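The complex appears here minus one protein chain, its other protein chains still in place.
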Amino acid sequence: MSTLKFRPLRVTAYTVCSAAGTGRAATLSALVERRSGLTPNDFGASPLATWIGRVPGLEEQALPAAWAEWECRNNRLAWRGLVIDDFVDAVAAARERYGAERIAVLIGTSTASIGASEDAYRRLESDGRYPADLRRPIVHTPHSLGDFVQHALALRGIAVTVATACSSSAKVFGQAERLIRAGLADAAVVGGVDTLCGSTLFGFNSLELIASERCRPFDVARHGINIGEAAGFALLEREAGSGAWLLGYGESSDAHHMSAPHPEGVGARRALQDALESSQLTPASIDYINLHGTASLKNDEVEARLVADLFPSRTFASSTKGWTGHTLGAAGIVEAAISLIALESGWLPGTLNTGQLDPACGPQIRRENEQRRAQRALSFSFGFGGSNCVLALGRGDLT
Amino acid sequence: MSAIQSAGERELAELIVTALNLEGVAPADIEPEAALFKTGLGLDSIDALELALEISKRYGFQLRSDDENNLRIFRSLRSLAAHIERHRTT
Partner (left out) sequence: MSALPPIAIEGVAFWHTRMPGWTIARAVIRGEQDASATPAPRPTPGLLAPTERRRAPDTVALALEVAARACEAADRSPAQLRSVFASTYGDLGISDYMCATLAGTPTLISPTKFHNSVHNAAAGYWSIGTASHASYTAISAYRYTFASAVLEAATQVVCDEQPVVCVAFDVEAKGPLGTVAPSTGLLGVALVLAPPRGESQRTLALRVEQGSAADITQARSGAAALVAENALAPCLPFFEALAHSTPASVVLALSDHCLLHAQVSGSQ
């Protein structure tokens, strides 16, 4: 079997929609103006005392009638993410170029539309069945998301939903690269969507990981995460004359504990190593790191040490979860998008809400924004269940 | 110190075994003074959260994870049972 070599892919279109803003321009404004999208939790009947990253207006915006079968909050947010920044048009043009069967759909999520089942359980019929409006089987399976996106984009090839918790919509980049490398696709729509639901709010609450106030990544007094919802997508192509770059990626497992990271960051370091190797970059060549930085006690400590150990002091690293909240299965794509926005705009976002940095932080972790020309970025996603993924992204020439 | 479980300790032992699905551990075999966490029964932080949940459901009061006395409260079956006795509302 001859060796198929990894080659960088072009990111020819991308989109992001979170509590911080709908679309790339709005997201950039929020980053530059230090405007957090976090608000006090008002989700559900008895909201927990916390802050959330809620995308406004989803309640009023049903899916177009053609997609009624997939109707649910998660797919509404997916649709909103698809129709902004001309993404649907970019995919349509790619469909013309390559054929609908040659574009793979790989979408990440943690809970997909479990919220719809949560809703159904509150409104069960007397015979224990779901209410009629929720008796749509495709919605009550994780692939609700990937299946919806494939249909909404009129694509006819490979379609998979990836659910590896917080690394989901970073891992899809690697999965796409392999499919393209192996000749099974010429392009891929990758992305992720997660929406507010009881499962994650009350689930993380049961683990005492939810902060009662706005989250403060890397702050010495941090005490937990804020959950956010978001959608993001990217179009990856093997052959394209322009666009940003997926330069490489690394993936690993912590093999330690389902809900706590490896204390030495063994898995994270390995994923980072592999990302640098595949992209032929060194720590010194990285301009910006979008950290996982959830504001949980353990993640931030492990991550801060890793950055302090391995990167020179000029590297600019930050967590942007103070703008969006922790968007779980969408965190990978959201933060890849923010990294690309940073590279393209020359605006590197700092770390919002954070006062005094934890002593474990080195000089790399920044609180304030900075304008700086940047070409090479890394995005870290370290997930529940010990799943780690690091993406290497770039703009400009490859050399 | 008695190595025999009191009625309250026995009830708590049963709750622990059931809530944490401790295979091969009979409630009567949990030494009242033996460590529950790390050594002894070898429970971890998730078990602590799970126990706090079950205790709140059964005995009607909240164990707080930021209580500075937690190391002492959770140290053994005996100490935990005594704490429950003092605070239970059901």
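For the reader, a short list of remarks on this structure follows.
Letters A and B mark the chains as written, and numbering starts fresh at 1 in each.
Just so we're on the same page, a contact is a pair of C-beta atoms (placed from the backbone, for glycine too) under 8 Å apart; a residue touches a chain by one contact, two chains touch by 3 or more.
Model, not experiment: these values are computed from the prediction.
Within the full complex, the residue among A:267, A:293, A:349 or A:394 touching the omitted chain is A:267. Screening A:38, A:163, A:286 or A:391 against the full complex identifies A:163 as the residue touching the chain left out. Note on the undisplayed chain: of the listed residues A:34, A:178, A:223 or A:238, the one touching it is A:178.
Note on the undisplayed chain: of the listed residues A:141, A:280, A:345 or A:375, the one touching it is A:141.
Although one chain is not drawn, its touching partners on subunit B can still be listed: residues 20-23, 42, 44, 46, 49-50, 53, 56-57.
As for the chain not pictured, it touches subunit A at residues 1, 3-4, 6, 44, 46, 48, 101, 110, 114, 117-118, 120-122, 124, 128-130, 134-143, 146-147, 150, 156-165, 171, 175, 178-179, 181-185, 198-199, 202-207, 251-259, 266-267, 270-271, 383-388.
FYI, only the chains that are shown with their structure count from here on.
Only residues 45-46, 49, 53, 65 of subunit B touch subunit A when the two sit together in their complex.
Only residues 206-208, 259-260 of subunit A touch subunit B when the two sit together in their complex.
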